[in-house]
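Removed: one protein chain of the complex. Kept in place: all other protein chains.
Then we have chain A:
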Amino acid sequence: MLVLTRRSGESVMIGDDVIITVLEARGDVIRLGIQAPRDVQVHREEVYRELQASNREAASPTQDEVRAVSKMMKPPFTSD
C-alpha cells in the first residue's frame, strides 16, 4: 500500500483521470472529494461489499426458487 501524507486542500491522482482531494480533516473524520470519469463508480467500501454480496446471493436462482417467486407474483386464481 502506498502511504501519502496530505493536507486539506491537497489532492492525489490515480491514473490520468481520478483525483481525490482532502476537503477537511477533523479528528478521525476525513472528508474526501472524488473526481472520476462517469464509468468509474465510487462507493463507500462497506456499501459496495454489501451490494456485491447481495448480487452474488441473488444470481442464478434454482428453478424451484424461480417457480416460488413466480407463483408469489400471480393472482391466486391463475393455475400454474
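Observations, loosely collected:
Just so it is clear, contacts are C-beta pairs under 8 Å (C-beta built on N, C-alpha and C of every residue); 3 or more make two chains touch, one makes a residue touch a chain; residues count from 1.
Following the convention adopted for this analysis, contacts and distances are computed from a predicted model.
Its record in UniProt calls the unshown chain "Flagellar assembly factor FliW", which is the match among "Alpha-ketoacid dehydrogenase subunit beta", "Peptide/nickel transport system substrate-binding protein", "Flagellar assembly factor FliW" or "YCII-related domain-containing protein". Hidden from this view is one chain, which touches chain A at 38-39, 41, 43-44, 47-48, 50-63, 65-70, 72-76, 78.
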